[in-house]
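Of the protein chains in this complex, one is absent; all others appear in place.
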Amino acid sequence: MNKFIIPLIAFALLVVVLAVGVKHSPENTIVPSALVGHPAPEFNLPELLEPGTTVSSSELKGKPYVINVWATWCVTCRIEHPVLVQLKQLGQVPIIGINWRDEDDLARQWLAEFGNPYTHVPVDKEGRAIIDLGVTGAPETFLVNSKGIIVHRHVGALSLEAWKKDFEPLIRADLGTAANAAGSAAPGPT
Amino acid sequence: MTPTRRRRLILVLGILAGVGIAGALALTAFQKNVMFFFDPSAVAAGEVKQGQRFRLGGMVSKGSVQRVPGTLEVHFTVTDFKHELPVTYTGILPDLFREGQGVVAHGRLNENGVFVADEVLAKHDENYMPPEVAHSLKKNEQPAAREGS
Partner (left out) sequence: MLPELGHFALILALLLAAVQTFFGIAGPHFGRERWIAAVRPAVAGQFVMVATAFGCLMASFITLDFSVRYVAENSNSALPIIYRISAVWGAHEGSLLLWILLLAAWTLAVAFGLSRLPEKFGARVLGVLGFVSVGFLLFTLATSNPFLRLNPAVPDGRDLNPLLQDPALAYHPPMLYMGYVGFAVAFAFACAAMLEGRMDQAWARWTRPWTTAAWCFLSMGIALGSWWAYYELGWGGYWFWDPVENASFMPWLAGTALIHSLAVTDKRGLFKSWTLLLAIIAFSLSLLGTFLVRSGVITSVHSFAADPARGVFILTFLVIIIGGALSLYAWRAPLLKSQAGFEFGSREMFLLFNNILLVVALAVVLGGTLAPLIVETLGMPTLSVGTPYFEPSFLTPILPLLALVAFGIVASWKRGRLAAHKRPLLVTFGVSLVLGLALAFGVYSGATVLTPVGFTLGLWIILTSLLDPVDRWRRKLTLSRSIVGMTIAHLGLAMAVIGITAVESFTQERDIALAQGESATFGRYEVRFDKLADVEGPNYGGVRGEFNVLYDGRPLMTLHPEKRNYWVQRSVQTEAGIGSHRGTNILIALGEDLQGGKWSVRVQLRPLVNYVWLAAFVMALGGFIAATDKRYRTVKSEATEPAPGTAGGVLEGKAG
């Protein structure tokens, strides 16, 4: 036996440990939301934009919409924000921005400063809706279809590319079936 | 055996003995001082031995932080959304310690089942979530304050 091969063997063992480490690395284990394919959880939360009123998930039914989880303490949300503003200009679907564990004044100031892409801003101080949604961090974005089913989940900052690739086909499909189901003559993609 | 060879043998044996002693000492130090990680559920399930020093991880429960006025003593509870564990700590909390954020503390359980922390960990980064905590929370399918990557 060649004793000079010992370092190589020791290194091979080390690589096994490191490889398992990479595989087990906590950042690597994004839990797929159990909710994709299931109805969006119900919520009834105070509205940030009109104090005193509330937003409820039941008001939103019947049309596809997007839920975006954000907060002013979240710096990635800030990178993501302009993308949301652009999406609003496209006007494809309403965006509901759940404001997570935040301070109302700061949140209002943020929207005034950087523009408001949201149709509604439900305030979730305790993180109840967030828990129901299975959110692991902000920002996170969900697409809910016209039947109230969550059809897609995006973790991290949303980009226009991701929107075009992952969200738009689903929205088109949904609007198509919704239109067909309603018996309208709208030329949906087949 | 020539004197040179005998000296060489003594040398080799001496080295082996020295390395062996160092290894044994390191292993003992390792066994004695290594700390395991537990979340409040594991503590509640009685997995922690009396007097054992361990790492406790979870989220600081909302509204649980209470100071004893004018002193460095602080009480809070750590939760993994299934169980809560009261913690007491005397000292300066890290800058990033906040209610609703992940935390890791080192210490022991006292006879009343309160975790007496001697160290509460600070991390550089607000994005940082101690991985054991993230893991434990994900296991319980609860949100963790991780920011997007």
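Going in written order, the chains are labelled A and B, and every chain counts its residues from 1.
Keep in mind that, in the parts below, a contact is a pair of C-beta atoms (placed from the backbone, for glycine too) under 8 Å apart; a residue touches a chain by one contact, two chains touch by 3 or more.
These figures come from a predicted structure and were not determined experimentally.
Q: Touching the missing chain, which residues of subunit B?
A: Counting only subunit B, the missing chain is touched by 4, 7-8, 11, 15, 18-19, 21-23, 25-26, 29-30, 32-38, 55, 67, 69-72, 90-93, 95-96, 122-128, 130-132, 135, 149.
Q: Residue-wise, where is subunit A in contact with the chain that is not depicted?
A: 2, 4-5, 7-8, 11-12, 14-22, 24-28, 72-73, 75, 78-79, 82, 86, 114, 160
Here is the rule we go by: only the chains that are shown with their structure count from here on.
Q: Taking each chain's centre as the mean of its CA atoms, how far is subunit A from subunit B in angstrom?
A: 33
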